[in-house]
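As you look at this complex, bear in mind that one protein chain is not there, while each of the others sits in place.
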Amino acid sequence: MKKIINKPANFVDEVMEGIVAAYGDRVRFLNGDRRILLSNTPVREGKVGIVTAGGSGHLPVFLGYVGQGMLDGCAVGNVFASPSAERMANTIRACDRGNGVLCLYGNYGGDNMNFDMACEMVELEDDIQTRTVRVKDDVASAPAAEASRRRGVAGMVYAFKAAGASAAEGRTLNEVAQVAQKALDNIRTMGVALSPCIVPEVGKPTFSIAENEVEIGMGIHGEPGIEVRPMMTADAVVDLMLDKLLADLPLEAGSKVSVMVNGLGATPKEELLIAYRRVHQVLSGKQVQLVMPYVGEFATSMEMAGFSLTLFKLDAELEALLRAPASTPFFTNENI
Amino acid sequence: MKKIINKPANFVDEVMEGIVAAYGDRVRFLNGDRRILLSNTPVREGKVGIVTAGGSGHLPVFLGYVGQGMLDGCAVGNVFASPSAERMANTIRACDRGNGVLCLYGNYGGDNMNFDMACEMVELEDDIQTRTVRVKDDVASAPAAEASRRRGVAGMVYAFKAAGASAAEGRTLNEVAQVAQKALDNIRTMGVALSPCIVPEVGKPTFSIAENEVEIGMGIHGEPGIEVRPMMTADAVVDLMLDKLLADLPLEAGSKVSVMVNGLGATPKEELLIAYRRVHQVLSGKQVQLVMPYVGEFATSMEMAGFSLTLFKLDAELEALLRAPASTPFFTNENI
Amino acid sequence: MLDAKTLRTALQEVSRTMTANRQYLIELDQRNGDGDLGISMDEGFAAASAFLDASAETDLGKLFVGMSKAFNEAAPSSLGTILSLYMMGAARVLKGRETADTAALGEALTAGVAKIMERTGSKPGEKTVLDALDPAARALSEHAAEGASAALQAAAMAARAGSDSTAAMKAVHGRAAYYGDKAIGLVDGGSIAGALLFEALARVANQ
Partner (left out) sequence: MLDAKTLRTALQEVSRTMTANRQYLIELDQRNGDGDLGISMDEGFAAASAFLDASAETDLGKLFVGMSKAFNEAAPSSLGTILSLYMMGAARVLKGRETADTAALGEALTAGVAKIMERTGSKPGEKTVLDALDPAARALSEHAAEGASAALQAAAMAARAGSDSTAAMKAVHGRAAYYGDKAIGLVDGGSIAGALLFEALARVANQ
C-alpha cells in the first residue's frame, strides 16, 4: 500500500492533528476530541448553527468547510464510516447559539441513523432544536422516481455554501433549512471513476477497475455505478454525464448555473479543465450562462482517480448566497 | 493510458481552452495564442512585469499564478517541454509597461536557452530591459557546492509571490529581481515520489517505481533522486527530507518559516496533512515558528503520487511580501 | 443463567470471534459494500467487551445500555449502529434485572429486533442482518425450555440458516442496494456477522 501514512489505525487522528497544526488559529477540537472540529471565526449572536458529519477520507469534505460563512462544526468517523451519535450530539451542542442547528449531511445509512439518534439526544437532553436536510445529489445512485434513496456527493459543498450564507445573514432555522433544501433541489451530481482507493486499515483496494475501463456513476466510496464502459475520451464522458444530469435537472436557454468539476483525488487539474472546457462548450451551446466555476478538488475519495460533475442551477437568491463571502482553511470563494 | 483527455496531441491546447472557458474574466490569451496567458487584472502604471514560462503538466505551476499580485504573463510549452523563444519574447513584450520585465523561472536546459534568446530578442528589437532570476530550490538535484545546477521546483511559487508583491508595491526592476533572489536564497525544496506519471503524447510512464519503494529526491519530471528506498512511514520520510533541507538552510531557534507541503498530483490531502503534522512537530521542537502553511497542490506532475516539502525562511520583509494579497484563478492567500 | 459474569464471558468470546473473522468480514463487505464490516465488528465488540470487563454494574439493563453506547462509540458504521440499537432494544426488557433466564433473553433479543425494525424501516427478507437476528431470537424463545445451551444452539443454527437464505435475496438497504441484481447469489455480510455472534454465544453456553 503506497500511502504517506504512519500506522493505518492512526490515520484519521493524525490527519486531524495535521489540520490543527496547520490551521489552529481558525479551527479547534471540541474539548480535545480529535474527531470534532469547530470554527474559531466569531459569528453573529444567535446565528443558526450548521453542522455536518460523515466518514473521513473525503477532504476537503467535510472538515474543510468548517469556517467563516459555511459550517460551524463537523464530526468525522473513521475512513468512510460514520462518527458516533454521541459525537454528533456533542457537535450539535457546541454549535447551538440558542436558535437551533441544521444538520446537513449526505444520505448514507450509518450517518442517517446516528444523526437521528443525535438529534433525539439533544432535543430530549438539551432542548436544542434541530432540523435535518440530507444531501441526495448523486443521480447515478438511483432513478428519479426513487430520488430519496440517492447518495450525497460533491453537491453538498454548494449546499454548505448556500446554507452557511443564509445562516450568516441571520435567517431562522426553518429558513436556513428551507434554503438548503431549495439549493439541493437545484443541485445534481454524477461521477466517474478510473481507479480505486484504499481504506488505510484495509490495506488494499476495495474494488478494481480494469486498465481500459471507466466506471460510470461510481460513488465516492466505490459504490458501483450505472455501467462499466471501455475508456472514453473526455468529451464523450462529459457528454454522457451531462445527458444524465440534464435529464434530471433541465436547464432552459437563459438559465444560470455554477458548474463544479470535482477531482476525486488522483486526477490532475489539467484533466479537470479539459472536462470543464467541454461542459462550457455544451452548455454555452444551449444558451446556458455559466458563472462561478468550481474546478478542483472539493469532495474526494483519497487517491481515487476520476471526477464528478455537479450542476447548481441558480436563481437570484441562490446566486447571492453562492457569492456571499466564505473562508475556511480549505476553501474560499474569494477567487472563484 | 487512463486520462480524462481527448487526442493526446491536443492536451495542452484543451487545458488552455478550459482555463479561459472557466476564468476568461481574469485571464486571456495573447492575440489568441493558446500558449500565452496574460492577466486581466489592472495594475499600477509602470509596474515592473513578471513573466515566467516552462513546460505544461504542472498546474497550478505556471499558469495558475497569473493574476493579481503575482505574475503578469506566462508562456507554456508542451508537456514538460519549454515554449519557444519567440513565445517567451511575445510574453515579455506584452508584460512590459516601460520599466522592464523580470523573467523568473525554473533552471532547466530548454527554458534557460529559450529565455536567454527571448531576452536578447526583446532587448535588441524592442529596447525592453529584462532581468533573469532562475529558481534552483531542489536540494536533491545537486549538492550545495554545485547549487547552480539545481532544478527549480515548488519553491518557485513562493518566489512568484514575493516578487509579485514587490512589483505590485512599485519597486524597480533591479529591486524586484533582488527580492526574488533574496527569497530564493531562503527557499529550499525536496520531493519524494511514489508513482510515475504519463506524458499524454508518450502514452506510458517514463519510469517506474516498485510497489514497495519510494524515490527520495525525485524531480517533477521524474528526474532520478538521491536514492530509492523501501516504502517508509510518513514520519520517517519527513524526517529524512527535513534533515536534507535543514543541512542546506539551517533554521535557528526563534526563526520564522512558511512550510509548503505540496502534493505532486495523486496524493490525497489527508496524507499531506499527516506530513505537515510531522514537520510541525519537528520544527516546533526546534523552537522554529511556523506561519502561513501552504498545504495542497501548488506544483504538480500530473498524476504522479508523492509530495515535496519547501521551507521558506522569513525575515520581516519577506514575511510582509508573503502576506500581501494575491488572487489568481488557481491561488489566493486570502485564507492561508 | 445470564448475569453480569456470564455476559462478560460471552462478550469476550464474541469479541475473539469477530477479531478472528475480521479479514473474512472485510472481504465479504468488499464484494458489495465498502469493506469496513470486519473493522467495525472487530472494534465494536471489542469495545463492548472492554466496557463489560471494566464495569462493576450488575443490572443487566444498564450493562446493555453501556454496551450499546460503547459499541456505537467504537463502531458507528451502519451495522455497528444497528447492533447498538439492538442492544438498546434489549436493554429495556432487561432493565432492573441482575439475572435473566433463556426465556427472558429471548424476549429481550426479540425487543432488540423490533427496535432495529422501528428505527431503520427494515424487515426480515431484505438481505440484512435482520435475516440472522430475527430467526435467532425466535428460535431462542421457542427452545427456551430446553435450557440455555440447547436454545442457543438452535438460535445459532437459525441465524446461520437465515444468513444462508440471504444469498437468494435482493438488497434494498445500505450500500448493497446499489448493486441491485448483481448481489443476488451473495450472502449478506451483516447476516454473517449475526450468525457468528450467535455461534459464539452457543459455544460459551456449551462450556
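Order of writing sets the chain letters: A, B and C. Residues in each chain are counted from 1.
The rule is simple: contacts are C-beta pairs under 8 Å (C-beta built on N, C-alpha and C of every residue); 3 or more make two chains touch, one makes a residue touch a chain.
In this text the structure is predicted, and so the values were computed from the model without any measurement.
Student: Which chains here touch the chain that is missing from view?
Tutor: Looking at the complete complex, the unshown chain comes into contact with B.
Student: One chain is left out of this view; which of B:114, B:189 or B:300 touches it in the full complex?
Tutor: Looking across B:114, B:189 or B:300, the contact with the absent chain belongs to B:114.
Student: Of B:18, B:64, B:83 or B:306, which residue touches the hidden chain?
Tutor: If we include the chain that is not displayed, B:83 is the one touching it.
Student: Of B:74, B:103, B:122 or B:199, which residue touches the hidden chain?
Tutor: B:199
Student: Going by the contact rule already stated, which one of B:219, B:263, B:293 or B:329 would touch the omitted chain in the full complex?
Tutor: Missing-chain contact among the listed residues: B:219.
Student: Suppose we count only contacts with the excluded chain; which residues of chain B make the list?
Tutor: Against the left-out chain, chain B lists 77-87, 108-110, 113-114, 116-117, 141, 149, 151, 199, 201-202, 206-207, 219, 221-224.
Rule of thumb we're sticking to: only the chains that are shown with their structure count from here on.
Student: From the centre of chain A, which chain's CA centre is farthest?
Tutor: Looking at centroid distances, C is the chain farthest away.
Student: Based only on mean CA positions, could you tell me how far chain A sits from chain C in angstrom?
Tutor: So the centre of chain A lies 32 Å away from the centre of chain C.
Student: Roughly how far is chain B from chain C, centre to centre by C-alpha average, rounded to an integer in Å?
Tutor: Distance between chain centres, rounded to whole Å: 55 Å.
Student: Using CA atom averages as chain centres, what separation in Å is found between chain A and chain B?
Tutor: Centre-to-centre distance between chain A and chain B: 29 Å.
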